[in-house]
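Contents: one structure, followed by commentary.
Only a single protein chain was left out; the remaining protein chains are all shown in position.
Then we have chain A:
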Amino acid sequence: MQSRSASAPILREKSLEAVRLDKVGMRYGRVVALESISFSVQEGEFFSLLGPSGSGKTTTLRLIAGFDRPSSGKVYLFGQDATHVPPYRRAVNTVFQDYALFPHMNVRDNVAYPLLIRKVPRTERYRKAEEMLALVKLEGFGDRRISQLSGGQKQRVALARALILKPRVLLLDEPLGALDLKLRQEMQVELKRLQQLLGITFIYVTHDQGEALSMSDRVAVFSRGRIEQIAPPKELYYRPRTQFVAEFVGGANVLVVGGKRFALRPERIRVVKPSEGILGRVEAASFVGYGNQVEVRLGDGTLIRVLMAGDSVFTPGDEVGLAWDADALWPLEE
């Protein structure tokens, strides 16, 4: 089990606060999108907003970008109240989920757009655009039309366009959602590389817990307009605060022992002889590539997922015993 001090190395003690939300609530008519959330993100941090769809993570990102005003609470950027500052005056740029590239401009003009707005002369504009295209490995694509690009290339153009102003905070709204698995993994590495190279704060919205865990310094887990837990990835995984975090982030089993809830990770459970552990019946066994997942129904009706390395010899209906070490049970808050 991880120790409590598993804090990200990038967080220096004297680091500055890039973004802070103070009791921010958001309602659309009678629908409450955000209850009253507070958190702060340090400069240079890779901070993820993780949660299922409709949990409020994109709403939060839009409030930081300035597309919406919160119904209550305040948004601070670099220590200053930015709650009522329009997006075009915020030193924050966004990579949109569907890229939002301008279809009437070629790749170069898209990337150079923020400089056009700032009336930078054309040669300077295009020189910088080429630099950014090189940074995202799209040299020579300047003259292409947006419609000629693949999803991955559009993603890189959107990134180059959002980075050309050297923003201090980059907001990313499920940027890899539309890409296939292999490309997504490539881009994860790429994004992390860029973030460390440029030293920019990344606020990253995703519903993919694997993505959030592998890239982030810290993750805020959202559920129904609330933040369930904010912690570094390992802490989230090994020390979930609530049942929701345990199940959503790590796919953990939740057991009720003596009226209290405990999280139990699938890979920490051993399958033993029926006489040597808690008795259960195998309901399903499936090959998942890196191992086998076995679902076991206990006597009290609880379904337990077990992750086993190596070949599974079980078939549905088999009687098995389950066992785990005492420290594998992690207590959850009610």
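The rule is simple: a contact is a pair of C-beta atoms (placed from the backbone, for glycine too) under 8 Å apart; a residue touches a chain by one contact, two chains touch by 3 or more; residues count from 1.
Methods note: contacts and distances are computed from a predicted model.
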| item | value |
| --- | --- |
| Listed names "ABC transporter permease", "Aspartyl/glutamyl-tRNA(Asn/Gln) amidotransferase subunit B", "3-isopropylmalate dehydratase large subunit" or "DNA polymerase IV", matching UniProt entry of the absent chain | "ABC transporter permease" |
| From A:113, A:126 or A:238, residue that would touch the chain that is not displayed | A:113 |
| Selected residue (touches chain absent from view) among A:135, A:165, A:198 or A:328 | A:165 |
| Chain A residues that touch the omitted chain in the full complex | 65-67, 86-88, 92-94, 96, 98, 100-104, 113-114, 116-118, 161-162, 165 |
